[in-house]
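Please read through the structure below; I'll follow up with questions.
Just one protein chain is left out here, and the rest sit where they should.
And now, chain A:
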């Protein structure tokens, strides 16, 4: 019988005597007989991969089950899930995004078969493992390549997000998103549009708002008062004024927004395609969709990006015009904005839009959009 205390994964008496050391063997594969030849590739190591963590409610449509949870409680919810275990969920708002990530991976693998710089989608959910079989059945049904998941049974996902070096966390629960942002993890609350416009299956398209998403909005406020050169000086003063505010401390040393890092990794992957001559039909395309006007603030936005070594494929300056129609033309798989007004506007026109609750003035979004907030949100 093999048992062990908490950290050391050893055990069987004979192994202990033979090994002496109790350090877990990292490459356990080495000594074991190989499994049936896999047609699927192995997932990359988390430190090499671009990890996208999604919750169950954004990956799949669980509206009905969510309703049961809210109205009838946990026990009924679990009973329902288990009773419908063989019934796969329908796709949720993050589904097409995940499929597009997989398409990019396929193309990356063709060009760079040895590289582990790939997207790794991890399901991180608050759900109890009772729902596990239904989730796994659904993943199989839709042929998604998701091999890693954490079903935390109600515990906070934050530690697991960190353990996986998560580059982007998408959840339907604004509280968790807020918490993740506070820990320095790029995160956004995803909403479900009434109807979802069709998106490309071969080219991943990601659209960003500028302020408080790519750029910190404090820097914008300070620029308006004092001019770009003084931004760093003013940010230090800003921190002193708001000593207790974690959002201020997040942005003080670099005036960048929480999604800047994600744009950066997308750019890195794009360069890998360019290196193989795929600039014109790159499988990844990025968009800046901002309410700024092109003239002054727009130019500044582009200069800032350039100073960070980042490129964006298309910059759309709407000078205050609504974003919905423009996004409807672009058809991104995902759109990030810090203002609920824009998120709602985009969702109304069929774009999968995510709210980035960043910036001093942010509050948890109100109900009314397709977001189920409860204190015990099951995700």
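Throughout what follows, a residue touches a chain if its C-beta (ideal position, glycine included) is under 8 Å from a C-beta of that chain, and two chains touch if they have at least 3 such contacts; residues count from 1.
Simple rule for what comes next: contacts and distances are computed from a predicted model.
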Identity of the absent chain, which is to be given by its UniProt protein name, from "Proteasome subunit beta", "Serine/threonine-protein phosphatase 2A 55 kDa regulatory subunit B", "TATA box-binding protein-associated factor RNA polymerase I subunit A" or "Cytosolic 5'-nucleotidase 1A-like": "Cytosolic 5'-nucleotidase 1A-like"
Residue in contact with the excluded chain [from A:43, A:88 or A:324]: A:43
Per the touch definition above, residue among A:132, A:261 or A:322 touching the missing chain: A:132
Touching residues on chain A - with respect to the absent chain: 1-18, 24, 26, 28-29, 31-33, 35, 40, 42-43, 45-46, 74-75, 78, 128-130, 132-133, 136-137, 139-140, 146-155, 159-160, 162-164
